[in-house]
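Here's a structure for you.
A single protein chain has been removed from this complex, and every other one stays in its place.
The block that comes next holds chain A.
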Amino acid sequence: MEYTRKLVDKLSVEQLKVELLNTAYGNDRTFLAKLDPRTLFIWYSFFGIVPWFIHNEKVLAGMFLFMAAATFTARVSPVIIFILCLGLLGQGGYLFIAALFFGGDWAVMYPLLVLTLKLSVISLASIAAFCSMDPEKLSNGLLKIGVPGQAAFSIAYGYRMLPTLIEEYQHVFQSFRLRGKAPEKHGFLYWRTIAYFIKLAVLSFYPLLLSMAKRARTTVEALETKGSLNGFNDPAVKKLKLSGLKMGRADYGFLLFSAVYAAALFILF
């Protein structure tokens, strides 16, 4: 009981907000974070897609080592890694049990491990690439490769609103708690309490939508007066905005190293 309460305290909404923002903006000093977004796009488009078509487990294992190293240098938040492991183990474990249940034997273990390895390579590549770009950088990178200005802006803006959204949600949720009534008995396996919280979590979205809609009105007006609605797709503005993006020595070096590493894997195995 005491233990559960401690865990619940750690998983507070406040903590969630801190983790999210840290993931988005926290690591701007790592090697990967200093690279040009285009480098990361190219890198990701290889390591995020190619593993799907590879069945050689040695090559996959080699890639896995590289991705693990990249993720390590990107200093990804432990929460994300935890969620990833949970997902991979859950998925693999469930398939394994299902296979056993329907008459398979221990032999299914091996293909499942290969699948899990494949998924890990791809997931780690995504995490390493996207955790290394803060939303501004991602937005600028997308703008550079030709995504329309509005779409690129909405990514950066979405993240700017994230803490506000979470706070607002928390307020609504707290209001429900302060005025509602928690079940007096927890019920079998806490089901009453769990059902109560799930109900609140869902109900809280409705007031949240309304209040965010009200805020958005001011924002859109402000964007209008800041001239951004024209500016988003004006080539001159785009040039000004992206003048800071340059492929440097580190970028080419990183891409070259990745290419050599991948080639070596294919040649050796």
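Structural remarks
One rule holds for everything that comes next: contacts are C-beta pairs under 8 Å (C-beta built on N, C-alpha and C of every residue); 3 or more make two chains touch, one makes a residue touch a chain; residues count from 1.
Methods note: contacts and distances are computed from a predicted model.
The subunit not displayed here is recorded in UniProt as "Cobalt ABC transporter ATP-binding protein", chosen from "L-lysine 6-oxidase", "Acyl dehydratase", "Cobalt ABC transporter ATP-binding protein" or "1,2-phenylacetyl-CoA epoxidase subunit B".
Residue-wise, the contact with the chain that is not shown comes from A:A182, picked out of A:I49, A:A182 or A:M247.
Touching the chain that is not shown, out of A:T73, A:T116 or A:S228: A:S228 (per the contact rule at the top). Chain A meets the missing chain through residues 9, 14-15, 18, 21-22, 25-26, 135-136, 156-157, 159-160, 163-164, 168, 171-172, 174-182, 203-204, 207, 210-211, 214-216, 218-219, 221-232, 234, 236-237, 240-241.
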